[in-house]
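The complex appears here without one of its protein chains, the remainder shown in place.
Should a chain be cited, it is by its letter among A and B, assigned in written order, with residues numbered from 1 in that chain.
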Amino acid sequence: MRAENYQAINHPPSHAFELNFGPNHPGIEGNYALQVKVEGDTVVQAHADGGYLHRGFEKLMEQRLWIQNIALVPRICVPDPSPMEVCYSMAVEQIADIEVPERAQWVRVLQLELSRIAAHLFTFGGHAATTGMYSPMFWGVADRDLILDLFEEFTGGRVYSIYNLPGGVRRELPEGFLQRVSKMMDYIESRLQDYDDLFFANRVFVRRAKGVGVLQQAEALEMGVTGPNLRATGLPFDVRRDDPYLVYEQLDFEVPVEEAGDAWARTLVRRAELVESLKIVRQVVKALPDIGGALRSEIPNPLAWNVPAGESYARVESSKGELGYYVVSDGGEKPWRVHVRGPSSMHAVQVLESLVTGGRIEDVAQTMFSLDACPPEVDR
Amino acid sequence: MREGDSDKRERLQQAKSLAEVLEVAILFEEAAANFYQLQLERVSKPLRWLLESLVDEERQHSAKLQALRDDPVFEEQLETRIEVSPVDPQFSDAIQIQALDEIVDDQAILQYALGREQLAMDQYRKLAEMTEEGVIQQLFQWLADEELHHKGYLERRYYELVHRGGGASSRYDF
Partner (left out) sequence: MVKYDDEGSLLRPLRALSFLTKPAITEPLVPRPAAEGYRGFHLNEHQRCVGCSSCQKICDNAAITMIEVSELANDKLNGIRNLRPAIDYGRCCWCALCVDICPTGSLSLSKEYVHTCTQEDIDSYFMMPGEVGMHGTFVGKGWQKSETSDLLDLQRKPMGERPAAQRIDSFDEIVNGFSAQQAEAEASRCVQCGMCHDACPTGMDAPEYIRSIFEGELEQAVRWIYQTNPFSHVCGRVCTHRCEDACSIGVRGTPLAIRWLKRYAMDHVSHQRVLQITQEQKPSHLSARKIAVVGAGPAGLTAAWDLSRMGHQVVVFEARKNPGGMPRYGIPEYRLPYEMLDRDIEVITAMGVEIRCGVEIGSEITVDQLHQEYDAVVLAIGLHLGRSTRIPGSDHEHVKKAVDLLRQVTDEGSIEVPQEVVVIGGGNVAMDIARTVARMQKQQWGEVRTVVTALEDQENFLADPEEVREAAEEGVLICPSRGPQACVIENGQLQSLKTWGVCSIFDESGRFAPHFDENDEQCHAAGMVIEAIGQMADSEILLGDEITERLEWNRGRLQIDENCRTSESWLWAAGDCVNGPDVVHAVADGHRVASSIDEVLKHA
């Protein structure tokens, strides 16, 4: 070839490694396969491959009676099961036109906020671990365990409460429970300073998290991202405030936002939310003793219960974003279709891919945890 | 205790020992059994079971008395055997019939049997009243109680046969 016609060919770097983050990996939340191509320490390509936690819930739910599904739905999101129960029940209540008594609504809020606190503690722990800091991880899991003790007390189960059913909740709160909740909130609040010292305001962590995995608001909105991830980009969208359900309208709480959209911003939003949740729980504990009434509305014998034909979409703010249940009934004793809008579906796939691409390999796990991408609710 | 009532009563009054009293009582029972046995030929097949069971009961009662007569320690045990007799149930008093000339049905047979038991019981009671205190008087009392118990048993059967029809339950033990 003559020299003037020579064009250098830009081959992809031949020293790019393809690595599997997952499906079993300590840096992955749940079971999830993130295949990354790295050049040196830089991620040049990422491919999120879900499905490892596909258990066929949506199809299973079509083959179970309406009441049997309450035992299935908590398992869709393992760290934060309560919103699943409440949202499913809400959707069925909307179709069947069942009113939930006031007391039950307050108890549901209590359950949801306790679950949020526990989920955030879990996420902090996980996030810290991805930056090599294991003490906050143990703290997060241990403090969450104390909240699980509370769940054990009032729902009978630590992780999967199976406490809600269409119409309300299954059991009354035990004696003295609200005092114990109050004490627990005090305890967690007292721990925040230690958490700040060790984690949130720790230079080691902040320097790791600042500027990592920056999500722009426009991209977030385009991809349907909700929850703390969206709020960390500056948009104060929260289903509890913008489409209130249960008794959230009567409660006083802030919707914290950050502007930077990076991992640290997301972490700060969650930390602020935890404080708001403590506030909400305290309000509920104060109000509950004065609210009497039934804990659930009557529903027919569950072995012979046809929910009238219809469809509805119910949504709640889970710790990961807007959780939605789209339920279709054909008038029978089982749902015709249940589709779960798992909030992580929006940010665990393409968004995760785009955020880790161009970043460093040590930040892949951190990005995933900072997004609180929860694979069980992606795959279902 | 129909044929030769006074004759039997005299014999009983004259009895000196328990064994003699029992002998007469046994004869009464045998006479009753024979009477029912004779009626068997006069009734249609569906009614024979009732007469046969009455024959059986009388014969069993007779055998019981025979065993007592032959039991050497009976005299000692007599006192403990006498129970306090309850208030007479008068359920069947109004419907007892004296003779079984024409056997209409199962109800009539039982009516007659009840009457027979009543009379026997009355006879023994009267004898007990007329006798001086002692083992013989106690034996008359005991015999009266035996008849009372048998009468009660027959009354139960009468109720189940006659009064339990037309009810809600159909678990019958006829």
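Keep in mind that, in the parts below, a residue touches a chain if its C-beta (ideal position, glycine included) is under 8 Å from a C-beta of that chain, and two chains touch if they have at least 3 such contacts.
Just so we're clear, the structure is a prediction, and the values are computed from it rather than from any experiment.
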| item | value |
| --- | --- |
| Which residue of A:L268, A:A314 or A:C374 touches the chain not shown here | A:L268 |
| Sole residue of A:V214, A:A260 or A:L295 that reaches the chain not shown, by the stated touch rule | A:L295 |
| Selected from A:I70, A:V86, A:V109 or A:L352 as touching the chain missing from the view | A:I70 |
| Contacting the left-out chain in the complete assembly, out of A:D197, A:E222, A:D242 or A:E259 | A:D197 |
| Residue of B:L50, B:L65 or B:M121 touching the missing chain in the full complex | B:L50 |
| Positions on subunit A contacted by the hidden chain, ascending | 64-65, 67-72, 149, 152-154, 156-157, 160, 162, 169-172, 174, 196-197, 200-201, 203, 206, 268, 271-272, 294-296, 298, 300-305 |
| Touch residues of subunit B, complete complex, unshown partner | 44-50, 86-87, 89-91, 94-95, 105-107, 111, 152, 155-156, 159-170, 172, 174 |
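By our rule, only the chains that are shown with their structure count from here on.
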| item | value |
| --- | --- |
| Averaged-CA centre spacing for the pair subunit B and subunit A, given as whole angstrom | 90 |
